[in-house]
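Note that one protein chain is taken out, while the other chains of the complex remain in position.
Right after this comes chain A.
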């Protein structure tokens, strides 16, 4: 558990450093995810402790969004003024994204 958690943090750190050095447009953790994925592909399997640690973290993924979500109180005024365009845009765009992505993927995956 401890070793796996350290591994995740080290990869995140390497990701952050690479982003700074190379001026990449993506955040460090996403680069860290790519690095871990590449390492697993090269290794050929996932060590059991790493799988356990990842499962523990991902089981409560929703929890990790709560602190940023509570920030809604800071923008209460703006959202009270623009709630209709914001909410309508988010809901409609969400539906469009879901349908377009699924349609293209289904079309492309046909017969595979």
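We adopt the following convention: contacts are C-beta pairs under 8 Å (C-beta built on N, C-alpha and C of every residue); 3 or more make two chains touch, one makes a residue touch a chain; residues count from 1.
Heads up, the rule we're going with is that contacts and distances are computed from a predicted model.
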| item | value |
| --- | --- |
| Omitted chain, identified by the protein name its UniProt record gives, among "Effector of murein hydrolase LgrB", "TIGR00659 family protein", "Coenzyme PQQ biosynthesis protein PqqD" or "Multisubunit sodium/proton antiporter, MrpG subunit" | "Effector of murein hydrolase LgrB" |
| Option touching the unshown chain, where A:2, A:22 or A:58 are the choices | A:58 |
| Sites on chain A contacted by the missing partner chain, in the whole complex | 5, 8-9, 11-12, 15, 25-30, 32-37, 40-41, 46, 50-51, 53-55, 57-75, 78-79, 82, 84-102, 104-109, 112 |
